[in-house]
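Got a structure for you, written out below as structure tokens; questions coming shortly.
Only one protein chain is missing; all other protein chains are in place.
We call the chains A, B and C, going by the order they appear; numbering starts again at 1 in every chain.
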Amino acid sequence: MDTSFFLAWIKEAATAVQAERDHLTQLDAAIGDADHGANLDRGFAAVRQALADTPPETPGAVLVQAGSALIRKVGGASGPLYGTAFRQMGRALGDAPEITPAGLVTALEAAQEGVQKLGGAAEGDKTLVDAFAPAVRALAQAVQDGAKLEDALETATTAAEEGARATVPLQARKGRASYLGPRSVGHEDPGAASTALIFAALRRAAGQA
Amino acid sequence: MDTSFFLAWIKEAATAVQAERDHLTQLDAAIGDADHGANLDRGFAAVRQALADTPPETPGAVLVQAGSALIRKVGGASGPLYGTAFRQMGRALGDAPEITPAGLVTALEAAQEGVQKLGGAAEGDKTLVDAFAPAVRALAQAVQDGAKLEDALETATTAAEEGARATVPLQARKGRASYLGPRSVGHEDPGAASTALIFAALRRAAGQA
Amino acid sequence: MKKLINSVDTIVTDTLHGVAAAHPSLRVDIENRVIYRRDAPRQGKVGLVSGGGAGHEPLHGGFVGYGMLDAACPGEVFTSPVPDQMIEASKGVDGGAGVLHIVKNYTGDVLNFEMAAELCADEGIEVASVLVNDDVAVQDSLYTAGRRGTGATLFVEKIAGALAETGAPLAEVARLAQEVNERSRSFGVALSAGTVPAAGKPTFDLSDTEIELGIGIHGEPGRTRSTHREAREIARLAMDAINDDVPLSGDTLVLLNGMGGTPLLELYIVYAEVAAYLEEKGATAVRRLVGNYVTSLDMQGFSVSVCRLTDELTRLWDAPVETPGLRWGR
Partner (left out) sequence: MKKLINSVDTIVTDTLHGVAAAHPSLRVDIENRVIYRRDAPRQGKVGLVSGGGAGHEPLHGGFVGYGMLDAACPGEVFTSPVPDQMIEASKGVDGGAGVLHIVKNYTGDVLNFEMAAELCADEGIEVASVLVNDDVAVQDSLYTAGRRGTGATLFVEKIAGALAETGAPLAEVARLAQEVNERSRSFGVALSAGTVPAAGKPTFDLSDTEIELGIGIHGEPGRTRSTHREAREIARLAMDAINDDVPLSGDTLVLLNGMGGTPLLELYIVYAEVAAYLEEKGATAVRRLVGNYVTSLDMQGFSVSVCRLTDELTRLWDAPVETPGLRWGR
């Protein structure tokens, strides 16, 4: 996977977030403050602008730049969290021009660690971690099993989507939804839903490569 | 007509205003500020209270007391206007213990004059004067023609009701509805509607006597 | 209708209890429905009395205090107070220098204040009255009750109040109040009507694409219904109405007033355009207020009021004031 692969990922993610903007916001209206779609859409627009303004030369630079733009433009809980995820991924990739599937796994593990360190959420807390963690685990396993990249990412996407859906019956313990106590049960976590979109975008980027 | 006749009138008027309270308020909502029913209902409740607290001994005293209570309790445009109407009527009746139909006419003419002097409205301005003036005219004519009191008051009530209905196509030139300019056309004036109720109450009082 | 009230019949009394509890600088006569400055009457000072229907808070009770009103009489919601309240208030603030009645031009307010003034005169209290009629949405002709009193009431109360505080005589305070009124113009716009508690539903209905232009402060519909559009354009419509009536120029005092149901966030957006408009016309907003001052229950919308200042008016506007709704300099 080269720089253009990661640029394609960002582009796919931005497109998906824009298309699902209202859906994400509606999810957030139910147990949050009705801004998650707007937040991420604003953020990914800024990411694309930043990447166009100063085109990065390595995969790592793509992701560090994307993360920084998210932190600079999103605000809210998701800005620092997604920003940190992309930045940690980028840092883990270093300045390698070409990334192996195993390298991708390591980078995503670093991203997950960054998110959990910053936000303090464990799996089951009804946050984006509930989509992120199973996706990373599934990817790691598939890559280790020698699956083709596309197939491995398909597995990861499915795990993210299942993880997102599995947040529905949970009671939130982190973020804004936790204020609702038991009333947070029965709704999908918006951040988990957007994480599933971002993994699906990664899968599509692999399909194009 | 003796003191108890005038007390009966007040009672009938109070009952009618209470029953039509919401209707009067809805009329006022269309071209005013949605309080005419509440205003008059509050006023007539106060009138009844005042009359119960210090029972008046003459017809004139009933009406002066009623008018004073309206001025003390209603506020808005209708408080001083109706208050003045009842007070002027009462004054015109002096301390006579028994009132003739001709005496009633003179008193109502005094009431009308008081209202027009205070509010400056002429017929056609889309105010309560548009119900009051034709009613007084019809009563005067009928009494002059030697009609029975009940019949004369029936005629007056009909004139008041027709007068109120006839305000619908008019453009208001006085009171709050005048702010609307041409948009006041097509609505019945709430004060004219309440004046018709008060004449109908007078007619019913005569039926009981 | 959902409101934070105990019952429709006790709204004014319950409010007065809250005002009394919240503001020790005021003395509230709940029985007679008069809100006084705690130190009223002030000997030798002209007493300023205003009043009007409830539902416009902080007007008038929130403008009682040093440098502004000496007393305010609240009527029922959207209903002018009664003469008894005004007489009581006038007696309570008369420090021998007479009393100024500040009356918004509505038939009800005018008639009740007129009756009160007559009865005050009978009791030996010198009363002068000023009629506030700043609303350019209403044609000022023989064919209407004349222009309504809206946002400029605050200007009159503040500036006349500052002059009265200097010990100026009644005639002078009345003249200045009159001058402030003459130099002021207002125009209001509604996105939705307020709900009078006794009526239980909004006084008029607007769809999601409609606005009312030229509304008053009692939920009466405006002069025209129009299509909703950008705040920028709506602000310009309002300013055009004012500027068409009296061309704007020089130093101005501007009140960008919320009608009660509009967030401050939106008022600032409108104010940005009002300021730009004034600049275009070569006028300057040298003093400004943005917020809920002369409201109409929970109506969504705004009114804008402009007073063309003189040096004297600016000085008196800047003078200290200490009321629940307006405070500076002490």
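A few notes on this one:
One rule holds in what follows: a contact is a pair of C-beta atoms (placed from the backbone, for glycine too) under 8 Å apart; a residue touches a chain by one contact, two chains touch by 3 or more.
The model shown is predicted, which means the values in this text are computed figures rather than measured ones.
All shown chains touched by the missing chain in the whole complex, by label: A, C. From the set C:184, C:243, C:257 or C:300, the residue in touch with the chain omitted from the display is C:300, counting the whole complex.
Residues of subunit C in touch with the missing chain: 1-7, 11, 14-22, 54-55, 57-58, 62, 77, 191-192, 194, 206, 208, 211, 228, 230-232, 234, 256, 260-272, 275-276, 285, 288, 290, 292, 295, 297-298, 300-302, 322, 324, 327-330. For subunit A, the residues touching the chain absent from view are 25-26, 29, 31-35, 37-39, 42, 71-81, 118-119, 171, 173-176, 178-181, 183.
The definition used in the following text is that only the chains that are shown with their structure count from here on.
Separating the CA-averaged centres of subunit B and subunit C is a span of 32 Å. A straight line joining the Cα centres of subunit A and subunit C is 54 Å long.
Multi-chain contact residues of subunit B (touching two or more other chains) are absent. Looking at subunit C, no residue sits in touch with two or more other chains.
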